[in-house]
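All protein chains but one are shown at their positions in the complex.
Every chain is named by a letter (A, B and C) in the order it is written, and numbering of its residues begins at 1.
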Amino acid sequence: MAGGDYDSPQTSPSLEKQFEKFRVQLEDSGSLRERIRAVVLEIESATRLMQASLLLVHQSKPIPEVLQKANSQINVLKGLYNKLAEVVRECPGQYYRYHGDWRSETQMVVSLLAFMHWLETGNLLMHTEAEEKLGLNNSDFALDLEDYLVGVCFMSNEMPRYVVNQVTAGDYDCPRKVLKFLTDLHAAFRMLNLRNDFLRKKFDSMKYDLRRVEEVYYDVKIRGLATTGDSVGDQGAQKI
Amino acid sequence: MAGGDYDSPQTSPSLEKQFEKFRVQLEDSGSLRERIRAVVLEIESATRLMQASLLLVHQSKPIPEVLQKANSQINVLKGLYNKLAEVVRECPGQYYRYHGDWRSETQMVVSLLAFMHWLETGNLLMHTEAEEKLGLNNSDFALDLEDYLVGVCFMSNEMPRYVVNQVTAGDYDCPRKVLKFLTDLHAAFRMLNLRNDFLRKKFDSMKYDLRRVEEVYYDVKIRGLATTGDSVGDQGAQKI
Amino acid sequence: MAGGDYDSPQTSPSLEKQFEKFRVQLEDSGSLRERIRAVVLEIESATRLMQASLLLVHQSKPIPEVLQKANSQINVLKGLYNKLAEVVRECPGQYYRYHGDWRSETQMVVSLLAFMHWLETGNLLMHTEAEEKLGLNNSDFALDLEDYLVGVCFMSNEMPRYVVNQVTAGDYDCPRKVLKFLTDLHAAFRMLNLRNDFLRKKFDSMKYDLRRVEEVYYDVKIRGLATTGDSVGDQGAQKI
Partner (left out) sequence: MAGGDYDSPQTSPSLEKQFEKFRVQLEDSGSLRERIRAVVLEIESATRLMQASLLLVHQSKPIPEVLQKANSQINVLKGLYNKLAEVVRECPGQYYRYHGDWRSETQMVVSLLAFMHWLETGNLLMHTEAEEKLGLNNSDFALDLEDYLVGVCFMSNEMPRYVVNQVTAGDYDCPRKVLKFLTDLHAAFRMLNLRNDFLRKKFDSMKYDLRRVEEVYYDVKIRGLATTGDSVGDQGAQKI
C-alpha cells in the first residue's frame, strides 16, 4: 500500500537511531576538521613570517641574510606538517577527503620554499626536495603533485618583480639568469597535459611572467647594460 | 652567486626528467579519470531510465507496476558501481581524490532509491540499505554519508509534487502520510550539525517541501476531504 | 637561415595570390550567408504572423477559427524552406556549416506547429510530420533532430498559460488533458541522454511547466470543478 504502515512503531525509532549515529559521525569528522583547521592556521602564520622576511629581497637586502631569517621558519613548518599528518593519519585513506582544508596554504608554502631554493642555488626546488623540507616524504601523507606545481607557478609570479628590483639596484645580469630559469621551467610545464583547470590557469599566468622578464632583459641589452653582471649595486650577486 | 651555476649541464636535464615523470603521472590519473567518467555516464543513463519509469507515479499509475519497472534498473546500477569500485580500487586510499567525479550522480541515484523505498514501505531508506542495494557495503568503496543525506533531501523535494498529484487523483489520505514522514525526517535532520554548506542548503529546502505539504493537507482538511480516501476520481488509490 | 630568403621575389606574389583566392572564397560564402539571411528574415515574419493569430487561443477564441488563420501560414513557410534548401544545396555537405543561421527561427516554427497540432489532435507533432509540413523530408535538407526537440520544449512553455486561460474561461477539463499530454512528453524526454547543453536546459524548463499545470489541475480538482468539461465558458471544447 502506498506509504506502507508508516505508523508502525519501529519506523521512527530506527530513523532516530540512524540519525543519532550520523550525528556522532558528523561530529567526529567535524571536530577532526576543527583540529586540522587549527594546525593549518599555525601553518599560515609561520608562512606569513617566512614571507615577511623573504620580501626584503625586493629591497635587494643581501640574499644570505634574507634567506637565513626565512630558513628559520622551515623547521617550524616541518613540525606543523608532522602534526597535521598525525591528525589526518587517524582516518586512514581519507587524505583526499580533507585535502582541500590545507591545499591553498600548502601551495603558498611551496611557492616560498621554491623561491628561496632558487635564490640559493639557481635551480628549481624538486618535488622530492620540497617533501623532505616539510617532512612529507611518507607514503600516507605526501605533498600532492598538483599542489607542488601550483606552488611553482606562484613562485614564477614573483619573478618579474624581483627582476625589476634587481635591475633597479644595478644587477644587470639578473634578467638573463631569471629568463633562462623561467624559460626552462615554462618549457617543462608545456610537456604536461593539465586537465586540472586551476593549475592550467596558474600555468597560463607563467607565460606573462616570462614575457615581462624578456622585456626587462631586452631593455637591459638594448642599452648595452647587460655586458657584465659586476656592478656597484650588485650586492646580492656578490655576497653569494 | 645569485641564480647559482644555472648554466651547469645537469640542471636542465634533472628538470626535464622530473617533469617527464610528472607527465606520466598526470597522464595516468587523467586516463583513470576518463575511465571513471565512462562508467559515470553509464550510471547517469541507467538513472535516467529509472527516473523515467518512476515519474509515472505522478500520473497515479499503480505503484507496484511503477516500482517493478524502476526496480529493474537497480541491478544495472549495482553492476556499474561495482565496475566503478574496481577502477577506483586501482589507486588505494584515493577514493576521495576522485569522489567529486561521481558525487552528484550518486546523490541522484540515492534520491530515486529512497523515493522508491518510501513508496514501497512508507519508511526512509537507511544508509546501509542504500549501500546494500548498490553493493557499496565495502570498507574501501562505500556510500559517502553526505551523499546519502543530500540524496534524501532531493527525495523530499519530490514529495510536494507527489502529494498534489495524489490528491488530484483522489487519494486524500496521502498528505497526512507524507506530512508525518517529512516531519519525522525534518526533525531527524535537525539533530545534525551540518557544517557542509551544500548539504545545509539542501536541508533548508526540505523546510519548504514540508510547508507545501502542510498547505495541501490544510486544503484537504478544510474541505472535509481528508476523512475518507474514496471518491469518484480516486483511481490512483484504487489501483494501489 | 632564420627568416630564409624572405626577400626573394616570389614570396610576396604567392602570398597575394593566395589571399586573392581567399578573398573570393570568403566573398562567396559571405554572399551565400546574405542570401540565407534574406530567406530567414522572410521565415521570421511569416512565423510572426502565424504566432499573432495563434495567440488568440489564449482569449479562448474558437480553436477552429484560430487554427484556420494560423494554418494559412504553413504553406508560406513550406515555400520559404524550399527556397532555403535550394540556396544551401548549392554547397553540398555544408548544411551544418550554415545551420546556425536558421536554427533558432526553425525551433520557433516547430514550437508553433506542434502547439497547433496539439490543439487539433491532442497528440504530439511527430518529427516526420513536422518535416512534411515544412517540406523538409529530404536527405540533404532535413529538420535537425535537436531543433525539433527544442521546438517541442518551447511549445510546452506555452502550456501553463493556455491551461490557466482555459480554466478562467470555464474549460475545467483542460488541465487534465494538458497534464496527461505533458506528463507523457516529459517521460519520453527523460529517456533521452541530452548532451546538448542548450537542449538540456530547455528540457529542464519543461518540468516547471508540468508542475504549474499540476498545480492548476489540483486547484480545479480540490474545488470539485473537474467533474465535467461542459460549461458555459467551454467554447473551445464545444466547437471542436
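A few remarks follow.
Convention: contacts are C-beta pairs under 8 Å (C-beta built on N, C-alpha and C of every residue); 3 or more make two chains touch, one makes a residue touch a chain.
Remember, predicted model here, so these are calculated numbers, not experimental data.
For the chain missing from the display, the contacting residue among A:L56, A:M126 or A:A187 is A:A187, taking the whole complex into account. In the complete complex, the residue from C:E20, C:E65 or C:E86 that touches the missing chain is C:E20. Contact with the chain not shown here comes from a single listed residue; of C:C174, C:V213 or C:A226, that residue is C:C174. Counting the whole complex, the residues of chain A in touch with the unshown chain are 180, 183, 186-188, 190-193, 211, 214-215, 217-218, 221-222, 226-227. One chain is missing from the display, and on chain C it is touched by residues 1-7, 11-12, 14-16, 18-20, 22-23, 25-27, 30, 33, 63, 92-97, 99, 118-124, 126-127, 140, 145, 149, 166, 171, 174, 177-178, 180-181, 184-185, 188-189, 191-195, 236-237, 240.
In the analysis below, only the chains that are shown with their structure count from here on.
Arrangement of the chains shown, judged by which pairs touch: a linear chain-to-chain path with two open ends. Averaged C-alpha coordinates put the centre of chain B at 34 Å from the centre of chain C. If each chain is reduced to the centroid of its CA atoms, chain A and chain B end up 36 Å from each other.
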